[in-house]
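Here the complex is missing a single protein chain, while all its other protein chains stay put.
Our next item is subunit A:
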Amino acid sequence: MGQSTSLIRTTKLQRTYQMGKNTVQALAGVDLEIERGTFVALVGPSGSGKSTLLNVIGGLDRPSSGEVWVSDLELGQAPDKKLVSFRRDRVGFIFQSFNLLPTNQAWENVALPLMLAGRSRSERRKRAENLLEQVGLGDRADHRPAELSGGQQQRVAIARALANDPVLILADEPTGNLDSRTGRDVLLLLQRLVREQNVTLLMVTHDMNAASYADRIVHMRDGKIEQIETIERTAEAVA
């Protein structure tokens, strides 16, 4: 399993929640394959299971049944320790509300995954400055989150998601808290990163305009995949 070019492969993936007597099927058998180096948008109505799928693929949540492979690791059966190191070394998370640590400077926030991995402070600083440069915040390394705008904070968070050189970036409504202009900047940045760094990006959104920046759009409804749409992009549409 898991050979070929696909990075993510889920089969008959289910996730159920027990709410008293009721069973909520957040994921009702998801079969999905995502190739390395693609930008995938996950869209669907509220409650359709987008976040749940993202969390399972990111090793934050475990499926009730079915398999979820990321590269050569099956996350459903992997021990807790494996999931921790998977998240730390191979995945980058981007959240709707940025979730930067308020006491840390921008560069320290970016370097958090490296700190958890036990890298030296000087190495961390160097890499963080490099990444901040890439997201256009080279001059804000020593600022605290409170001193940055929402768009800038999300760019710091993107730099943080890149810090461990991940194969996979998972973003849950990264533009949800941003105005449309800043949202556009962030989406363009994400698009550029996928292209330049050959990283795979899975982004949850309910904004079709945001989804249009992706290479593929996965439509979800009631815990199932309804439709997968591939965007044919001409050269001028990128710019």
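The rule is short, and it goes like this: contacts are C-beta pairs under 8 Å (C-beta built on N, C-alpha and C of every residue); 3 or more make two chains touch, one makes a residue touch a chain; residues count from 1.
Quick note on the criterion: contacts and distances are computed from a predicted model.
A single chain of the complex does not appear, and UniProt lists its protein name as "ABC transporter permease", one of "ABC transporter permease", "3-oxoacyl-[acyl-carrier-protein] reductase", "Ferredoxin oxidoreductase, beta subunit" or "histidine kinase".
Of the options A:T10, A:T38 or A:N55, the residue whose C-beta touches the omitted chain is A:N55. Although one chain is not drawn, the whole complex shows that of A:S85, A:N130 or A:N177 it is A:S85 that touches it. Touching the missing chain, out of A:L112, A:L148 or A:A171, is residue A:L112. Considering A:T5, A:T23 or A:N99, the position touching the chain not shown turns out to be A:N99 (whole complex). Although one chain is not shown, part of subunit A still touches it, namely residues 55, 58, 60-61, 80-81, 84-85, 87-89, 92-93, 95, 99, 101-104, 112-113, 115-118, 121, 160, 164.
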